[in-house]
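First the structure, then my questions, so here it is.
Missing here is one protein chain; the remaining ones are kept as they sit in the complex.
Going by the order they are written in, the chains are A and B; count residues from 1 in each one.
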Amino acid sequence: MSEPILEMTDVSKRYRTAGGFGRGRKGFLAVDGVSLHVERGEALGLVGESGSGKSTLARMANGLVVPTSGTVRTDGQDIARLGRRGLRRLRRNVAMVFQDPLASLNPRQTVRQTLENVFRAHGETTSTAELVALLESVGLGADYLGRYPHEASGGQLQRVAVARALALKPDLIIADEPTSALDVSVRAQILNLLADLQRDQGISFLHVSHDLAVIRLYSDRVAVMQRGRIVETGPSDEIFRSPQHPCTRALVEATPEAELPA
Amino acid sequence: MPDPVLQVEDLCVSFTSGGVTADVVRDLSVRLDGGRTLAVVGESGSGKTITGRAIMRLLPRGASARGRIVVAGREMLSADERELRRARGSDVAMVFQDSMSALSPYLDIGAHIAQAVRLHDPSVTRRAARARAVEMLDRVGIPEPAGAVRRFPHEFSGGMRQRAVIAMALVNRPALLIADEPTTALDVTVQAQILALLRELQREYGMAMLLISHDFGVVGRAADDVLVLYAGRQAEYGSLRDIFEQPAHPYTAGLRAATPRLDARLDTGGERTRLRAIPGAPTSLRDAGPGCAFAPRCGLADQVGERCVVEAPLPTVRPTSEGGGPHLAACHLDRLPALKEVAR
Partner (left out) sequence: MIVYIARRMVTAVFMLLAIAFVTIALFFGASKDPARAMCGKPCPPETRAKVSAYMQTDQSAVWQYTEFVKGLFVGRTYGEGAQQVHCDAPCFGYSFPNRSDVTTLIAERLPVTLSLAFGAAVLCLVVGIGLGALSAIRKGGIVDRFSTGFAMFGLSVPTFLVGLLVLQVFGFMLNALPYSGFVSFSESPTDWAWHLIGPWMVLSFILAAGYIRVTRTQLLNELSADHLVAMTARGASTRQVNRHAVRGVMVPVVAMFALDVTALLGGSVIAEKVFSLHGLGDLLLSGVNESDLSIVVGVTLFSAFLIIVGNLIADLLMPLLDPRIRRA
C-alpha cells in the first residue's frame, strides 16, 4: 500500500493567550497530541463541538498553522522541513475550502481573476477554455467568469471556492465546514459535488464539520474530537452504528433527525 | 373551540426603499392555540424572521405590514404605541438566534430580567425584581443563580446565555413565545438541551410557541404543526406528521430529501447514497414572477405545464392523517408522486 496522503503524528498546538505572562503563561492547548492519517482517495470526517480544536488541526495539515510539537507529513514529506518552495508545492497539492465563501473571495475580483491568480501564483498560465472547463466541473456556466462575488449566491460562491481549490489538481482538499453557511437545499448540491470529486477524480478529503449527519454521508472514516484530543476513530458506518466513547454517543444522540419522534 | 393565542390573517409585509415598494411576505394565515408549537420552516430570505417581527410589530425601518394579527385578543396592527408596549414582553415575548447581541453588553443578567419585570409592573421594587430574576435563572437551569444574576452577558457560555435569554422572555409568563432560530448558534448537544427546556417550560406555562427554524431536525423534535415558507409565501401547512409523512408540496418533499440524515444507509454496495439536491438557489418574493415562486427549481413543473409559470397557486386542502388538523399546500398538483421524482 502506498503512503497516506496526510499523516499527522502526535501533533500539538498551544496558543498563547492574551496577556502573555502571569497566570496565562502556559497558554491554551488547542490540539493535544493528535495522530491521524488520510489514505489516498479517502474522505476522513473530523467532528467535534465548537472549540474542540477541529479547525486548528485542519490548518496544521496544510501549514497554515505551525504545530507546537509533532510532525505533519503530506505525501511522505515532513512539512516542517520544507523550504519556501516546498511549501508552495505543498499548497498546490493540498487545497483548502472555508466555511464562508463570501469572506474567502476577494470582493473586487471577478471569478476569472480569482481563478487566474491561482495559476499565476504558481507560475502557470491558463486559457479561457481551461477556466470554463473548471467552472463546469463544479456545475457553473461560463457566464460566471465575469461575475463579482456579490453577483452570485452563497452556493454559487462556494462552488467558485471549490473550483479555486481544484484549479491546480490537488491530491487532498481540506474542507473546513464547507456547507454550514449554506441553505439546506444548496448544501446538498455542494456535498454531492464534493462526493463526486472524490469518486471521479480520486481526490482525498479531510472534511471538518460539527454536523454528524453531513459527516456520515460523505466520509469513509470518522475521527471524533473533544477538547483537543481525538477520542474515537473508525469507519463511518461503525462509529455511527455503535459509538463507543461517551462523547461520540452524546453527539449522536443529540443530533436532531428529520424524522418523527418515535 | 377556544380563542387562539395567535391568529394571523392575510399578512403581507412590504419594504419601501427609494420609492419602490415590494412585498417580502404575502398572504400568510396562521392560527395557533395555547400549549402548541408551530414551526415556521424555510430557507434564508423566505421571510421567517420578518413574520416573527411583524407579529410583535418590531419591523425594521421601511417595512410595513397589512392584514390582521391578533395576539391574546389584542389587534396588533391597529394597536397604538402604549398598547404595543403593554403587549410586548408580557403577552408575547421573543427569543433571538444570537443571544450575545440580544443582550445589552452594559447590563448584568439580573438587570435584564428585572427590567422585563418592572417594565410591566412598576410597583415591583428593584430588589423584588432581582429576586424574581434569581428564581427565573434557577428555573431555566443556570447553576448558582444568585451569583449568575450579577454576571454580564459576555461572561456566559453560549448555551447558558441562551438560557438566560429564555428566562428573560418567560419571566412575565407570555401567552405566546416567538423563538427565532433559538438553537442555531449552539452545539448539537447544547441544542438538544435548550429545545428540551423550551418544551418543558411551554408545558408548564401552557404557552403557545412559534418556533422559527431552517432545520427539519429541530422541527421534528419540537413542533406540533409546521408552516413551510418559500419566498415569503405559504408553501405548505400541516401537522408535523402530515408534513413529514405525506408532504403535498414539492418544496417540502425536496427540502426533506436534501437534509442529510444520520440514519441514512450508506453502504449500499460501495456506492454512497447521494442527497437529492434541489437545483438552483432560494429566491425572494421580489424576484418571483407571476407564477409559482418555486417553479424555476421544481422538478414537477413540467408535468403541470404552463400553469406553474403564469398562475400563483393558492393553498388548497390536502388529505390529513387521523386526528391531524388542517393540511394545506399551495401547488397546482393535486397529488405528489413518489419522492424520487420530485427533484430532478
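Criterion: a residue touches a chain if its C-beta (ideal position, glycine included) is under 8 Å from a C-beta of that chain, and two chains touch if they have at least 3 such contacts.
Worth saying up front: this structure is predicted, and the values here are computed from it rather than measured.
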Candidates B:R66, B:H120 or B:R307 - the one touching the absent chain: B:H120
Contact partner of the left-out chain, one of B:R68, B:R86, B:R199 or B:R286: B:R86
Candidate in contact with the missing chain, chosen from B:M56, B:I69, B:L262 or B:L328: B:M56
Contacting the left-out chain in the complete assembly, out of B:M168, B:A253, B:A277 or B:L300: B:M168
In subunit B, positions touching the absent partner: 56, 58, 60, 81, 85-90, 93-94, 96, 98, 101-106, 108, 115-116, 119-120, 152, 154, 168
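As a convention for this text, only the chains that are shown with their structure count from here on.
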Centroid distance [mean C-alpha coordinates] between subunit B and subunit A, Å: 32
In the complex, subunit A residues that touch subunit B: 49-50, 153-156, 183-189, 191-192, 195, 199, 210-214, 216-218, 236-237, 240, 250-261
Residues of subunit B that touch subunit A when the two form their complex: 43-44, 187-189, 191-192, 195, 214-221, 240-241, 244-245, 254-256, 258-264, 266-267, 272-279, 281-282, 297
